[in-house]
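Structure first, commentary second.
A protein chain is absent from this complex, but the other protein chains hold their places.
Think of it as A and B in the order they're written, each chain with its own count starting at 1.
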Amino acid sequence: MPKSWYAESKPHYFCPGCGHGVTLKQLGYAIDDMNIQEDVVFGIDIGCSLLAWNFLACDTIQTHHGRTTPVMVGYKMTKPSKVALAYMGDGGGYAIGLQSLLHAAFRNNPVTVILVNNENYAMTGGQMAPTTELGVATTTSPNGKTIEFGPGFKGPETVRSIASKDAFIARASVSNPLLLRNILKEAMETQTEKNNFSFIEVLSICPTNWKTSAEDSLKRVKEMEKYYPVGKI
Amino acid sequence: MSKRNNQTYKLLLSGEGGQGIQTIAKALVATSIEQGLKASYLPSFGVEQRGTPSIAYVIISNENINYPRFDSADIIMALANRAVPRISKFVTPNTDVLFDSSVIRANTFSKIAVHKFGIPATSLSREKFNPKSYNVLMYGILIKMLDLNPDISWKSLKNQLKDKFKTKKIESENKDAFEYGIEAVLERKIFFKPTFETKATINYYKNREKKGIINPARCKGCGLCIEKCPAKALSFGSDLGVFATPVPIVDLNKCIACGMCHQICPDGAIFIEKINNKENK
Partner (left out) sequence: MTNRNKQLVTGNEAAVLGALAGGAEAMFGYPITPATEILQGWINKAQTDKSLHFLQTEDETSAGFAVCGALLNGTKAFTASAGPGHVLMQDPVSMAENIRLPFVGIMMQRGGPSTGTVNFSQQEVNLAAFGGNGDGLRIVYSASTVQEMYDLSIKIFNTAWKYMFPTFLLGDGYLGKMESEINLTKSVNPVHSKKLLREQKIPTHLKNCYSSEEELAEILKQNIYDWNKHKNVIAESDKYRTGDASEIIVAHGLVASAAKEAVDLMRKQNRKIGLFRAITVHPLDTTALSVLAKKVKKIHLIESSQNQFSRIVKYELYGETTEIVEHSKPAEGFSPSEIVDLVQD
């Protein structure tokens, strides 16, 4: 496991097959590769991301729902030598926390936001989220999401429309872990070397709430990649 | 052992999230009310979706029930090792503790409970019924202990589970498990030896070109590595992991040491590399 993983908290609290585990492994290796374990401050949201409260061997703060970005903005502004990571899910980032995410991008605050998108509010049992695609059934869209709730929300594209041109914005997927790692690295380097805002959305899987097998989970994320394109935005 | 006679029963059902504890708790309450009693139910969870202790407080009585919780239980059911520490404070010298002896070692209770009754529910379910029907088997035992009517009780459970009984076969497997529970003779002195425990030691693999480890204490049996392996070198074996689900094994002859299993594993449970290749992390 990565050096920057906190061994004492393993096996961790995430469900079997959770995309958070995949993302955090690549984040761990990215931190190892960049040798910034002692500089990272890891902010997490409520939702499943809160289960990472003792996941990394880095100082970690669990904040309120949708509030991780402003906490990291305040932290980074007053201690610029640290690497501020704001880690959240699609609910925390695109619903309650969208305002703060957009403004951090708008101000080009040099924080790195990592948003794990599994198209539902997983911790609370699988409710519809902004990124739930049309037609998908969730506990609050039992007959499939319909257009009056908006189509799947394209976060990185939205953020790009108001961010500084120097910001690094990209989408990755757990289906390609090595690309994910490289994108995470480039995002963090945008903070450490260029002092600009960076935002990564990671297309992720949720076998528990999707009620899918490993095979079907991977198939679904591949389908998601058709609507939510992977790469630099 | 059945001791109902106008008595109030306080039952504490405990296990891990995903074991169907809440389902049978709700069915117990529904069937008690159906059978003219009063009942209350309160679930208690940790935060996580899976693997969190799942506890249900059930009270069945002839009298009105005001408060759904209690400090000590008449009957405790334990289906997972991780649930045992949580239930110990509810045990009194009169409490009957019913547990799945194919998952929990009997001596776990030696300092905790006086009256313990085992049944190798998981093992029986896999062998005779449907692997997921062990909670239904336990439900059968509880119905017998509470002296409730088996037919009505089965109907209540069926009503609770109707979405899960996707085929007639699944339904009849569960019914068999229930009926087995009704008739079951519980272990009192000699207990099944647990066969569904996480393997404590790491599995090492090595041949001339590659070596690797698979660690059951980390593996949650998600199967992602198996799906992602381009050489189809991984498959589920018989050792059990964190949630007592099967852990993969690797065929090093097919394996090409691409590292994909390691990259995709959310838990850091698998790592295979070419020998003497220093660049392979």
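Operating definition for what follows: contacts are C-beta pairs under 8 Å (C-beta built on N, C-alpha and C of every residue); 3 or more make two chains touch, one makes a residue touch a chain.
On a predicted model such as this, the values are computed, not experimentally measured, just so you know.
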Sole contact to the chain not displayed, among A:15, A:31, A:57 or A:129 = A:57
Per the touch definition above, residue among A:1, A:36, A:71 or A:174 touching the missing chain | A:71
Listed in rising order, the chain A residues that touch the chain left out are 6, 38, 41, 43, 46, 50, 53-54, 56-64, 67, 70-79, 82, 99-100, 102-103, 107
On chain B, the omitted chain is touched by residues 46-47, 52
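Please note the rule applied: only the chains that are shown with their structure count from here on.
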Quick one: which bits of chain B touch chain A in the complex? Just the residue numbers, please.
-> 47-52, 217-218, 220-224, 226-228, 242-243, 245, 260, 263-268, 281
Inside the complex, what are the residues of chain A that reach chain B?
-> 1-2, 5, 10-22, 24-26, 29, 48, 50-51, 122-123, 125, 174, 177-178, 207-209, 213-215, 217-218
